[in-house]
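The complex appears here without one of its protein chains, the remainder shown in place.
Then we have subunit A:
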Amino acid sequence: MPTWSTFIWAFLVGGAICAVGQILMDSTRMTPGHVMSILVVAGAVADGLGLYDPLIKFAGAGATVPITSFGNALVHGAMLEAQTHGWIGVITGIFEVTSAGISAAIVFAFLAAIFAKPKG
């Protein structure tokens, strides 16, 4: 069960990851697409080094809501499948954990495009 400290750290860690993204955008003039890609790869590398799980344990949604957790979840799915099915699991398992995010984004984006008129 998340404790009160999780709520505080969720704000601080989540805010800090977004602040890093903003600093990258402003100081290097990279496009948001570049910054998001860097953050995803950073999340994947952090999980590869075993650093992302402790961060989730301690900051809860502060670590699972930013896009870095997408990289983390991709690595996680691949490694989980690799443990049960051998090396082929690296390919078959990549989307295992991120299914919720990607499926939800595709379905809701599609529905929004069908039912809503763009403004402006």
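The definition used in the following text is that a contact is a pair of C-beta atoms (placed from the backbone, for glycine too) under 8 Å apart; a residue touches a chain by one contact, two chains touch by 3 or more; residues count from 1.
Here is the rule we use: contacts and distances are computed from a predicted model.
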item	value
Hidden subunit of the complex - UniProt protein name among "Stage V sporulation protein AC", "Arabinose transporter permease", "Transketolase" or "DNA-binding response regulator"	"Stage V sporulation protein AC"
Interface with the undisplayed chain - residues on subunit A	1-2, 6-7, 10-19, 21-27, 32-37, 39-41, 43-45, 47-48, 56, 60-62, 64-67, 69-71, 74-75, 77-79, 82, 87, 90-91, 93-94, 97, 99-106, 108-116, 118-120
